[in-house]
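Structure record follows, encoded as structure tokens.
The complex is shown incomplete by one protein chain, all other protein chains being positioned as in the whole.
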Amino acid sequence: MAEPEPLKGGRRGRPPWPATPPPTPDEVYGSLAEQAREYPKFLESIVHPDKTFNKPEALDRIRVLDCSTGMIIGHWASSMLAELGAEVIQVEPPGGDPLRQLTPFGRKEYMVKDKQRGEPVGLHFLHEMRNKLAVTLDLDKKEGREILQKLATHVDVIIENAPPGQWDKWGIGYRQLSKLNPRLVYCWVGQRGQWGPLKDKPGMRDPVAQCASGFVHATGDPKEFGGRPTRSGMWVADHVGGTAAAMGIVAALNHRERTSGKGQFIEATAAEGIIRILDYNWVWHGMDGSIRPRYGNWDLAINIYAVNPCKDGYMMVGGGHDRLWYRIWKTVGDEVPQAEEEIIADTNLRNISERLPHTRQVKTYTLLCEWLKDNTRAEAERKLVRQEVASGGVMAIHEVAEYPHFKYRKQVAEFDDQLYGKVLVGTSPHLAEKIPARLKWIGRPVGYDNEEVYRRLLGFTRDDFDRLAKQGVM
Amino acid sequence: MSESYFDWTRKLFDRTRIFDKPEALRGVRVLELTTLVLGPSTADFLGEFGAEVVKVELPPGGDTMRYVTPEATYWQNASLGFFPTNHSKYHVGIDLHAPEGKELFKRLAAKSDIFVENFRAGTLDKWEIGYRQLREANPRLIYVADSGFGQWGPFSQGRASYDAVAQTVSGMIGITGFPGRPPILCGIFVGDWFGGLMASTAALVALHHRHKTGEGQFIDFAQSEGLIRSLDWTWVRHGLTGQDRGPAGNRDEAIVPADFLACRDGFVALAAGRDEEFRGLCAAMGSTELAKDPRFATLEVRQVPANAGALLALIRKWAADKSRAELEGLGEKHGFACCRVANAEDRYRDEHLRERGAVWQYDDPLYGPMVEQGPAPKLSATPGRMRWAAKPVGWHNEEVLTRLLGLSPGRIKQLEEKKVVGRWADRPGAKPPDQWLKAHEQK
Amino acid sequence: MTDQPHSWPRYAKEITDPALAHEKPEALDDLRVLDASSGNFAALFASSILAEFGAEVIRLEPPGGDVARLFSPQGVKHRGTGLAYLVEARNKRHITLNLDKPAGRELFARLARHVDVVIESAKPGQMDAWGIGYRRLSAGNPRLIYLAFSTYGQFGPKAASPIPDYDITNQALSGTPYTTGEPAGEGGPESSVPTKQGNWMAWYVGGGWGAFAVLAALIWREASGQGQFIDCSPAEAEMRFTDYDIHWYHANKRIRERLGALNVSVFPYTLIKTKDSYSFIAGFSDINWTGLTNIVGRPDLKERYPTTKARIGESKLLHRELEGWAAGLTSQEVLDRVQDYVANKRGPGTVASARLNRPSDTLGETHWWERGVFERIGDPDYGELLLQAPPWKMSRTPPRIKWACRPVGADNEMVYLKYLGLGRERLQALKAEGVI
Amino acid sequence: MAARGKKPNNQNARPPKPVANPDFERYCRQTFSPASTFAKPEVLKGYRVLSCTQYILGPSCATYLGELGAEVIKMELPRRGEPMRHSTPGNEGFLYPLSRWVPQSGTGLGFFGANFNEYFISMDFHRSEARELMYRLAAKADVMVENYRPGTFDRWGIGYRQLREINPRLIYVWLGGFGGWGPGRVRASYDILGQAQGGAFSITGQPEEFGGSPSKHTIWLADYWGGMMGALHALSALYWRDNVSGEGTFIEYSQVHGVSRQLEYALPLYGRQGVIRERWGNWDTELCVHGIIKCGKSSYPNSDNPQEQEEGYVLISAYEDEDFARLAKAIGQEKWVRLYKSHDARVSPESQREIYPALEAWAKDKTKEQVAQILDRAGIITQPVWNAKEVAGHPHWRERGSIRWLDDPTYGDVLSQGPAYKMSDTPPRVKWALKPIGADNELIYGKLCGLSAEELKRLEAEEII
Partner (left out) sequence: MLLKCDKCGVKNYLDPYPFWNFKGKTKCAGCDTYYAVEIANGSPVRPAQPVGGTLKDPDLRLPGFADTPDFKPVTGEGKTRPAPRARADVYGKPKPVVRNSRGRLVAGRPLKPEELVGSRARYIAEGKEPR
């Protein structure tokens, strides 16, 4: 397998992506015996993304009105639904969602423009605008809210993130809209919740939730290594909470169709998403008052299972159970026999759970690094994979973008958009035989679909559009 | 796919296998309280595709249509006009003026999915069996109110309507027939029939919505509005150019050539709108120059009135000495449309229509062999069908009242004595054939 | 009466007013329809009905547009499109695709996997021969409902007849024109002939039946999960409406003939000449005949012709009597007298009357405008158009017009991208190849 | 900290008394009250999920469905069970069942959280007799979740190709590292490998210039969140099956693919500009001020817990012009308003390198609570970085049932997280935490496969179950 080419021409300047073409099926399977080729070929025949558009969509009949603004959690939830086939109408205030203006370090040159209007939009927002229709509506105005009420009868799902109780006060909360449309699934999203003591604490963007859920405290190098609490580089709590919201929405739709015929009220928060998946934090604390410490790139509960430095970067090696443990040391022993001998001879490391205390992990990884320091990521991986050990280097973004496996699977792919031209994106991981997710378009400029949506759903005439534009409602 | 297409379709739609297949609307119950054609046909179309239709009539006379029959001739004591709109229904006679009758009726409505009525607007509301009341009894009910002018609006109150009223007010008569001649009525009750179709379509839409939400609804359908909808480009042209549309005889103003032609043994209709079809027609006429004539070369120039007139005159002349069959054959050969103007006999004897079930023959237990127009669209998996012919007033009283409402024979008898439930009057149109009556008197 | 708070008309208006339609949900918004018909207003009306109720109808035309866009009186065009098409393109998306090319057929098959209903009007067997008929499409999408229009249908001895489907031929076959028009001898040889309806009645009836059948199939699919093939002949569709023609021939071997403005079963149910125009008048049942003779002031007629049979036998004579009465009255006066009698219950019987309307007269009546029967649409592509609105008033899921028409191929980008994932470059290539 | 020492048990508390026309918060409390969860129906009641999973990715996917009421049957290899049972932080915490399994087997805390509400049976998939049992179970199941290496189950005759023949309505969810096809398909994967190769590592952690290294997300993010993605897709497939098609499907979820989907602007930026997104520590690349700073003082200097002795950290968010001006004023840096006139001026790397150290210098003599208090008063968004104890004890999370005491029938009184989202009518719920290996063999095999006690005994003796 070809190694990713080191990037040429410095850090700027348009790289010709892909630097190397994706491998052909022949290169991937050509050297395999017929038998070994058969199962992956079968999988490819049923889930390959090239066949996606011959297949139906799971949520094809669902219409979603995403009224969340300024917060990725709502956009993420509706992205998930849009990828799975729902018709998502993204409602933005006139002038557009403030997230449209976000661009790394404020660099306007990183924004992209659509071909029709030349309106710049930040890549972060664009990445989560996929498959959505863009309409504008000013909910601060009474007329806007009246229009929203009318839209509510036409949709299956509404997502909003206004301050707690705001919509209720406006007369467009779940209590009121569910009277107009009892089938409505109404989902509120936010960082910390719309009820409870913290409900009125401001702060709508991650990492608020990362800090409030215990995630930041437990991430990063321990103080003993010279580290400090660390946030995720991504707005990860929004991603987790948004996925949870999407799950709740689809569950509510299932309930509606199968049982009740009625929608319901859902609340999903970024912090609670993280709290839910913070594995054993809470049970551990409940047992004896333990507070989970940071443990850097090592794992408190599994050894070997860590990322450590190596010759050209950082290398993940993992082997949770005995079989892999000994295979790893055998690999190490081929080049650094004393490290293997040291491990094999130490009776304290015979049993899985006895390898877990911190002192043993120090010993393990110090010895492992005696080997890693002379191996690059690729060399180490090649040697370990030969032993079926899960391992791999930490990849930088260009390596992710150029990794042959990802290119072959179209996990990273360039999408040729009608409006925005070619954009490199992370595609949806929802592959399936019959109802795969898909990317239909990358995004739309502000209010691009006003005409389409309002005319189709509410029968607006040109007079209506003129009037509402004049009033600044859209 | 070695099987030829027409072998495959013949098997797929095989008329002899229709009753082996399920019905699309099985399980849907339609309650109707209607007379004449508009309302009964609404329910009839649903019944054709499998719904169970319960027709409530006021005993002993029943539906007015029981007395509309050509030249006032009855056949086995039945009106021929009553058959086409009343297939496979259950006929129940209930006097709705009696409080107990209303009660029975409401109980039937509570068990129904669709209710059809065509009284004048507000009548049933006044009788307290209208939408406002039935909705209470059955929130899932789909209520279809057929009428001439709708349930509201200036003409809706107190104005009676028939099919021909709709033809008259909609403008349809105004665009039919020959300029300068007295207006004519359409030979069939087209406003009623088309209205029945539109109303039953809306009922199906509402049924689909109910499947999703569980909610019934109210449908206000006015037959004249149905005809207005069908007048193709009449209105849009008026809106754009202010031109009024008048009668244009038999020629089509938008498709040229398209006209009725008198030929040796009757009339045919001929059309060749697309240019390749027109070239086919020219070939059939043996005139290649015609196809090249700049006045006729494209549809757009043929549409110019002067060109159209000249062209149709040539075609009429050409067709006059040919037979209908000859012209139909030329159409098939050269790829333009040509069909005879058919009368009842033509259709009755047509093999093609028989095989398709468009002319439908069956054996009714009461009236013997029947031949009628069959279901219009042919569905491969759930074909429509005629199961039995219309029956005398109150024919299914016991069956319906017992099966649906659980009334005992004694209770039915009691109601009959109170004249709440009733059967046919002793007059043609309402009563069973004499033969049947005789057989049952002997018993 | 209309405005009393609890009056029926007021209530009925409140729940069904089409002015509020856009605030209510659509019944068929979960339905997707591919209308691939060509030059056929039966198919177009069928998909219009579905579109009015909220289905997403994708209208497929050959590159350059469908011939239906050319069917227009005297060749009049409005922004490049014929008038008739402007009426039946409502709420539809418009894409182009060349089915003459294999690549086009391939795309068609792929599109058909994403829709619930396919509508076509090709000559029977044509789509099948192209590999995009029901046989092939249903294999990939067993839930597909496939509706095909053609004059002689998809099976039967004449089904293979390669004639195109037209309204006029469908009308002729249905039997309606044979019974419509002046009897031979009453007018000149030009006009006393079988007469067709001025509008495309057979196409409209055929389209209505097609939509009805699709909905029935949809309801069946909800139960079974299976789609089906629907064969709809507009000729047979209108034939279903020909009253008792067949029954009469079956019972008495009588062929129903033309009677002008009279009816063969009842009298009076007729048009009469008035001072200014014509009026329709009906009062044919015995009790209504009593009412009519009261209005006309001729109780003697009731005495002389007490039964339907007697009235039909002398219908020409009675027709003249009625015209004699009406000769001094305008049509409006006829109507007023009838309404005065009926509404104020001045005697037994219900009589119906109506003034004969030219289309412009119909447009002049406020009743239709109040009920939203006509709509002036501000269409984004075609400007202001006067259109007939959907004819139904419904309390929960009313139909509606969202837009009138779209130019040829206007939705190519959106539809192909959304359903087939074809990006800009691929579309351009297909366009260059003449596929779309 | 208001919550210290007070630990209400909300799962058993009574729901708030409904009042007419409640204000919005009261309405929400009534609607979402964790105490009334069990009085409401479950969405997936009547659905059956088979879970042949290990580690976290697969098990969590199944458990999310279990939270919604599906009957999840988890199958493990007899005796040892799945590896996560042996995984626990520092080898310190194990759960031993208060039941007849005393005292043989303990379960590591790592197993907790990914196996709620499940039924545990054991089965040795390799054996042909087990295959027959699997077929019988699959015939009655709606969803199968599996995360063995691609093709393993196929080889054993219990993969999608075999099970779809038995049950065409089955939704078969395979989750794993790199997917079952493509050049990298043979690679096994774990959570942190997913994070490393998907790109999440390289953009998380302190930047090189501050001596930091790429960092992992402390949770098994790619696993727990990946499971959520799998469950979302499975739910959508159920929706499609039950309302549209009647057909099952095969779902493939690659956790590396999932992580690369999360990279925000990183990929488009690389594709357009060739710019490689890198780590930016506790600050934000797109907003400023919007970062976490160190406060000089610990909030609990007298605690004996080293986690509490550490200095505090706090998030300060003031990226809007007005907020930024107030912040500048609050910390006595009024000149900032002049220096950084626009957001663009603030968010540049150079400005960030000046602003945040200045903030930290200002906070040097304060605890995180003091910083938060001062800035809250100035109307600036703050959020102290809370440790597990602060979060677990906070009344907000307790009242909302996000963290609650769970009276587990097998393991006693344990503190547990609640479901990730709240639903008014059909709330997801945690019924029990976990059970020992094979705890439900009798129940499930008896109910679904009709095995008699004797057959069970025999199969157990032969170590098939």
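The first chain written gets the first letter, and so on, giving A, B, C and D; residue counts start at 1 in each chain.
The working rule: a residue touches a chain if its C-beta (ideal position, glycine included) is under 8 Å from a C-beta of that chain, and two chains touch if they have at least 3 such contacts.
Note that this is a predicted model, so its numbers are computed, not measured.
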Whole complex considered, the hidden chain contacts A, D
By the document's definition of touch, the residue of A:114, A:168, A:221 or A:267 touching the omitted chain is A:221
Across the whole complex, the chain not displayed is touched by subunit D residues 7, 89-100, 102-103, 106, 213, 304-307, 405, 411-415
For subunit A, residues touching the missing partner are 221-226, 284-297, 308-309, 311, 339, 342, 345-348, 353, 356-360, 362-363, 365-367, 369-370, 372-374
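Methods note: only the chains that are shown with their structure count from here on.
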At the largest C-alpha centroid distance from subunit C we find chain D
Between the Cα centroids of subunit A and subunit D the separation in whole angstrom comes to 13
Subunit C to subunit D, mean C-alpha position gap in Å, rounds to 58
Each of the following residues of subunit B touches two or more other chains, namely 212
Expected list for subunit C, residues touching two or more other chains, is 25, 30
Contact graph of the chains (line, ring, star, complete, other): other
In the complex, the residues of subunit C that touch subunit A are 21-26, 29-30, 91, 110, 113-114, 140, 377-378, 380, 400-403, 413, 417-421, 423-425
The answer for subunit C against subunit D in the complex is residues 143, 225
Subunit A partner, complex, touching residues on subunit B are 212-214
